[in-house]
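Of the protein chains in this complex, one is absent; all others appear in place.
Coming up: chain A.
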Amino acid sequence: MGENTNIEKVNSFERQKNREEMKRQFILFASMIIFTILAFLLVAWDMDRTYVIPIIIVLAVIQVAFQFFYFMHMKDKGHEFVSILIYGGAWIAFVMAICFTTIIWW
């Protein structure tokens, strides 16, 4: 029990599948880095805030979607229940942000 199993035992089909998945993950990571750099550049260039703020928020939402669906495998089978949890949390986050910024002020 607890022996370090060797990689050869995993059949080659699965390994191939894992490798392709890994390639996809890396491409997603590269695109996330590009989105991040783009967001920082938009702010560094000091453009009009009416354009910059919506753009950087959209970039953040796309990055977060990549994290959840691909890095955390929410796109895979067996994630129906956990998706409900996260969508519920995201909805509460949205409602809270709207509420605190528009209804409550000092």
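Note that in this section a contact is a pair of C-beta atoms (placed from the backbone, for glycine too) under 8 Å apart; a residue touches a chain by one contact, two chains touch by 3 or more; residues count from 1.
What we mean here is this: contacts and distances are computed from a predicted model.
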Next on the checklist: Which of the following is the UniProt-recorded protein name of the chain this complex doesn't show: "ABC-2 family transporter protein", "Cytochrome B oxidoreductase", "Aspartyl/glutamyl-tRNA(Asn/Gln) amidotransferase subunit C" or "1,2-phenylacetyl-CoA epoxidase subunit A"?
Outcome noted: "Cytochrome B oxidoreductase"
Next on the checklist: Could you pull out which residues of chain A are in touch with the chain that's been left out?
Outcome noted: 1-7, 9-11, 14-15, 18, 21-22, 25-26, 29, 32-33, 36, 39-40, 43-44, 46-47, 49, 52-53, 56-57, 59-60, 63-64, 67-68, 71-72, 78, 81-82, 85-86, 88-90, 92-93, 96-97, 99-101, 104-106
